[in-house]
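Notes follow once the structure below has been shown.
All protein chains but one are shown at their positions in the complex.
Here is chain A:
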Amino acid sequence: MQSASRTLTALFRGSTRHNSGARASLQQFYSRNFSTSGEEFDSHSDFKPVHKPDQDVLSVKEQIDADIKANPVMLYMKGVPGAPQCGFSAMATQILQIHGVPFAARNILEDQELRQAMKTYSNWPTFPQLYINGEFIGGCDILKKLHESGELKEMLKSVPRN
């Protein structure tokens, strides 16, 4: 259900963007969205969360479980790492980049269902939200403090570098 609705939004956006030849673009979107599995065309491929093909049918919660399990450093943010849409998300991205760890990110602005689910899942009202090795670390303020105190460096030691 979840991924179906996600693709549907993409479809809508796509069809309004290409007003002329709506049918042709619709077909384009069909082939683009349904031929590949779990692809989100808004995120940069470098930061794309790791997917297994059969995860398309997962519920939001299962999706989060899978994301934070598959990605040692997982950031839920506003915007994408290359173009954050909020100062706090930008800072979180920068701090992670300073440490040079690979991380995956999800843009919660593109997915209202995920946005609400994350608040409950983490019991945390705002974004960004950071997970390291499946554990909720906190938001921007906490990340900044951990960075300044040197604790973040320790926590990221176990994360494999590219």
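Keep this in mind: a contact is a pair of C-beta atoms (placed from the backbone, for glycine too) under 8 Å apart; a residue touches a chain by one contact, two chains touch by 3 or more; residues count from 1.
The definition used in the following text is that contacts and distances are computed from a predicted model.
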{"item": "Undisplayed chain, where the name is taken from the UniProt record, one of \"BolA-like protein\", \"Eukaryotic translation initiation factor 3 subunit G\", \"E2 ubiquitin-conjugating enzyme\" or \"AP-3 complex subunit delta\"", "value": "\"BolA-like protein\""}
{"item": "Options A:60, A:101, A:114 or A:137, residue touching the unrepresented chain", "value": "A:137"}
{"item": "Absent-chain interface as seen on chain A, which is shown", "value": "86, 88, 123-126, 136-142, 145-146"}
